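Excluded from the complex is one protein chain; the other protein chains are retained at their positions.
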Amino acid sequence: MSQFVQLTVYGLANGAVLALAALGFVLIYKATSVINFAQGELLLVGAYLFYTAFVLLRLPLAVAVLVGVAAAVVLGVAIERVVLRPLVGEDPIAVIMVTIGLAAVLKAVVTMFFGTTPREMPKVLPAGTVTIAGATVPLDRLVAVAVAVVVLAAFTVFFRWSRHGIAMRAVADDQQAALVQGISVRRIFALAWAFAAVSALIAGILLADIAELSQNLGSFGLVVFPVVILGGLDSVPGTIIGGAVIGLVSQYAEGVSAGASQVVPYVVLVLILLLRPYGLFGQPRIERV
Amino acid sequence: DDGGNDDKKDIVVGVIADLTGATADVGKPYNEGMLAYVDNLNAKGGVDGHKIKALSEDYQYKVPTAEEKYKKFVAEGAVAIQGWGTGDSEALRSKVKDDELPFMSASYAEVLTDPKQSPYNFVVAPTYSDQLRVAIDHIAAQDPAAQLAVLHHDSPFGTAPLADAEKWIKDKGYRLGFKAYPMKAGATDHVGILQQAKAQGAKYVVIQNVSSPAAVVAKDIAAQKLDMKIVCLNWCADELFIKIAGPAAEGHLMVQPFAPPGITKPGHQAVRDYCQSKGIDLDAKGLHFVQGWYTMHAMVKGIEKTLADGKDLTGPNIRAGLETMPAVDTGGVIAPIKFSADSHRGATASNVYRVSGGKFTEVTAAVAPKA
Amino acid sequence: MAATAAGVFHTSYASELRLRHTSAERLRLVLVVAGLLTLPWLVNPYWLGIVNTIGIAAIGAVGLNILVGFTGQISLGQGGFLAVGAFTSALLAQRAGLPVPLAMLAAVAMTAAVGAFFGLPALRLKGLYLAIATIASQEIIIFVVRRWGWLTGGQGFLDVERLTIFGWRVPRTSFEFVWYWIIVGLAVLAVVTARNIFRTALGRSFMAVRDHDIAASAIGVDLTRTKLFAFAVSSGYVGLAGALTAHYTQTVTWERFTIDISIQYLAMIIVGGLGSIAGAVYGAAFIMLLPPLLAELADALRTRVPLLADQLPAVQAAAFGLVIVLFLLFEPRGLDRIWRRAKDYVRFWPFRY
Amino acid sequence: MITREYRFPLNGSLLEPGQPLLTVSDVGLRFGGVQALDGIALTVRQGEIHAVIGPNGAGKSSLLNCVSGLYRPQRGTIRLSRADGEVDLVGRRPHQIARLGLARSFQNIELFKHLTVLENLMLGRHHRMSHALLPALVWFGPARRQEIEHRAMVEEVIDLLELQVVRHQPVGALSYGYAKRVELGRALCMQPAVLLLDEPMAGMNAEEKESLARYVLDVNELAGVSVVLIEHDMDVVMDISHTVTVLDFGRLIADGPPAQVRSDPAVISAYLGEADR
Partner (left out) sequence: MTSGRGTPMSDREPAVGTDKLLTVDNVEVIYDEVILVLRGMSLVVPRGEVVALLGSNGAGKSTTLKAITGLLPTEHGAVTDGTVTFDGADITRAEPAERVRRGIALVMEGRRVFEHLTVHENLVAGAYTRGVAADFDRVYGFLPRLAGLRGRVAGYLSGGEQQMLAIGRALMSDPRLLLLDEPSLGLAPLLVDEMFDIVRRLNTDLGLTALLVEQNARRALAVAHRGYVMESGRIVLAGTAADLADNPDVKEFYLGLGEAGGRRSYRDVKHYKRRKRWL
């Protein structure tokens, strides 16, 4: 029992971080129909941005987070400006490729500035443990789950009801038609990337705190694929469920057979997709002839 | 070339390095150590008047890139190669054999020590298997019936010593329990495996991986308040592990063939002098810098011997040089390195350290696996 | 299509169905053939080795483009299929002692079968959902290859002997040279056969599925059969590339077939041009040549700007990404498109429209 | 009267004119809360142009989709008469139905937009061609022979629909009118037993409608192909069709010769309005 609780808490904590990383994917996909292969690298950059503000510049925690957020927004907007703007209206697959290139650039830039050695960072999340149902549960994981839930809920609300959220979905549906409504597709793209960068920053801070700050954080991008697909590529609330399911499944698998945890999420994913081809909450494509 | 002894040709050595890839955190200082050694040597006149020209290229820990770099070095006339990972060393093994090029790497897999299988591979340090044997001997001495969990990198590097270790326990008649667990790359915790290890009743967790994941395990053990002692082998038994794991590193053990700069040995002096002259902080670079330095040193000694024997610098001749050179004395940084025609196992003895007060403290120096 | 070239009149369908119509096109073909025939004498073994890896990659990219560019089924499972080809051929040659050509043929068949099996989700899934489901096939294949002790005797990799064809062992000294002919021969065969597919009803049905699956089914295209067939045909080529990798590099390890490789192949066909056989070849060349060329550049810089030396590896990695980004900004539709535009420009010059 | 020699029979049905060819009985289809079709029954006879009209959302396209297998009705049967007996189309997959001789065009032009006109038309021949892999890889031999053989038939359609000038253009760049014609051509290349046309003349001016109507009439009168035609232009419908079926809210409200339907009060109030009479 305690073992189960233990795995569950860690699984949920991982799921929470996964969901935050997945959120960026979903935002970008929703607005631009593009899979962002640079999401992991955004997370990496986000974590180092925070590190710079918090450790190198010695800013107080709250200020450092705000500076990090501001920097992430700037980064997102800059990416849109420089690399995505010229591609408005092009085949999404070209843009997908651009994100692959972008991933290499971002990662290399981090290497240039911060080298390849992991960095130490003072703990931001509470360090203690609590005992739940006989299991020792570290507080930092619980806080990570809470942070993720708050952020994800905020984004869900934004998409459902705000004008910009609707505009973003409109752009995803039909860019040309959105343009003639006076919706600036570029602005929406910039917004999506800025949001993605911010959610990646938050995920990056959490990850750096509960694990470590190193260039390996970038590899989180690929891990997120099953999460987004499971929840539905275009569903913000889907990331929460997707994150939780994948986080738990791989943690339980890890608790049974270490090697299996790499493949089990994918098997679960395929099985669910066969039942629900657009993930749990994804919007089916409307195909009428 | 830059004046002076034009008549003496440069000796080209290729260095396949991981400078930006998955293992760059240790790959970079290792590579720097090699290049520093060469720089130092050349400044003092080189080998028998020949300068060493070390071509170092980043392969990002990717096998196909390693192959490409290897071919490039061959085309540029390299007479010997310094490699890095287990994956690429094994991938290049048959190439090296075909091309008759002596090859050293930072992969200490046991297969590479057998000249019959890998005639051109040389292993300067105790193999991963030997390190694990030392660890097992040590544990068996402390707690003869302990359960042992080996957490390893999920790759040829990680699995290299497993079979040998199990055999060792059986051969020596130890009563130790043994189970191996692959570690998921990039995981933020290893609680799942630790749960399994706990169920197994493991008291000792041997880690054959790099420092970062090892530190994660240390933190998990601390957070879970588990009663387990980590034994780090070579690639996680370093300053970085202590740094990242912080207080969670306290009390854990390390099996490390190379003496870290923090444990002063006579052999460190040359390295320290060089670093001082270049304004490099050796203690910040850590033990992998020293490791790189002395690995290159061993290679150069073999070349020196070949030249001293009056032979051309061809692959087979250098191989013979390496096999016949006297034991290389590293001033205690690593046990004397000695190869022979039947064995390319350079050394067998490792040091056992304990982390205390955020530092290495020597438990036993230079122990080889029990005879 | 070629028939837009001015001044070409066809007197029979047969003449129109030819791939080359104008003397310029024929001249280009002659130049390409002449180039291929002389190349191995012009470059050193290192560059010839790179050409060889390009050749192998081109075969794999042609295969992937059949699936992605021509049938519209985005796949990130390429690495897995390469692995199937490589392990099958290596095992059959090393363990069962099959002659290498036969082993490679069996590898092609095996990969085609495995490809068709992992194509099954395509019957339900579309677009990026499918793309990500194919990552699952990648992970599952790699999982099997890594964990199934029998395959590699628990070592995680297999050594493969230097190629021996009908008792003749490829000499060490002319290793790249001999392989060049084998690889180029097979690559040309792959390109020609792939182009042929798309001149026929079979290829058209693939493209119909890509452009509009509902309309395709309404004209009698069996979607199930066609999608699975596309997976099989594509994987057949990929299997060939995998088998060649095994024998050419003389070692098979799963580390060579990770998701990174799948992404790299996707990069090749996008940069080259989706839905273009020639584009797949250009893309393979581009992606495989870029890093060594950047390394050359870095070498030149290292001596000139020693200050930068420490950062060079990272700069190289950044440059790799940057070149891809800039390239796609310049021409999102790929190298094939640039090539066509250049041809049009020459053809219509000096009249622009 | 225009006479044309057809080297290839475009009609894929062997029935005698006037015999029931396609019999829809009691078809019901719903999407969630929407009853798109409700107890529809009608008979298309060999050699006829059979128009289906009705307000937007009446279920005309849905009916066509049921016939061609894209939708599966929850109720009813759709039987196709062939020389060798009747087959029920309900439950068959679209490609199987296409192979039985049902060819169609779509309301919003569903062509293969990256392919050329010629390739689109050749795809109309798909179900009558072999798709073996080996000949395709080799090209020379059977594959090439087959291409040439079917090309002759396709050229006939190109000729009939006057598509010569756009033969090698990708259809994605074609203007609307040409695209509509290509879609008709693709269906004709299938040598159909029944040709189902969903608003083939939408978006055309009078002149273009006239020529498209001519094509449809030619196909019907000269080649003997039976046609099911959905169209909102009453002038066209009344002029060229033999039978008209009117749907409203998924239900059949009138069925008969054009003149009779036109003066039906239910049809006028649901569909025609006073202005367009």
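Each chain carries a letter (A, B, C and D) given by its place in the written order, and its residues are counted from 1.
In the analysis below, a residue touches a chain if its C-beta (ideal position, glycine included) is under 8 Å from a C-beta of that chain, and two chains touch if they have at least 3 such contacts.
As the structure is a prediction and not an experimental result, all values here were calculated from the model.
Shown as candidates are A:T32, A:T129, A:T156 or A:Q175; the residue that touches the absent chain is A:Q175.
Of the options D:P142, D:G177 or D:G224, the residue whose C-beta touches the omitted chain is D:G177.
In the full complex, chain A touches the omitted chain through residues 88-89, 163, 166-167, 169-170, 172-184, 283, 286, 288. Take chain D: the residues that touch the chain left off the picture are 2, 31, 34, 53-57, 107-108, 173-178, 199, 202-211, 213-214, 217, 232, 234-236, 239-240, 270-273, 275-276.
By definition in this document, only the chains that are shown with their structure count from here on.
Interface comparison, A-C versus A-B: the higher number of contacting C-beta pairs is recorded for A-C.
Centroid analysis (C-alpha atoms only) places D farthest from chain B.
With centres defined as mean CA coordinates, chain C is found 37 Å away from chain B.
Chain centres here are Cα means. That of chain A falls 48 Å from that of chain D.
For chain C, residues touching at least two other chains, in rising order: 146, 214-215, 313-314, 316-317. Touching of two or more other chains is recorded for residues 70, 106, 110 of chain D. Viewed as a network of touching protein chains, the structure does not reduce to a path, ring, star or complete graph. Pairs of chains meeting the touch criterion are A-B, A-C, A-D, B-C, C-D.
Across the complex, chain C is touched by residues 19-20, 57-58, 60, 62-65, 67-68, 71-72, 74-76, 87, 90-95, 98-99, 111, 154-156, 159, 163 of chain B. Against chain D, the residues of chain C that register as touching in their complex are 1, 3-4, 13-14, 17, 193, 196-197, 199-205, 207-208, 210-212, 214-223, 229, 233, 275. Against chain D, in their complex, chain A makes its touches with residues 289.
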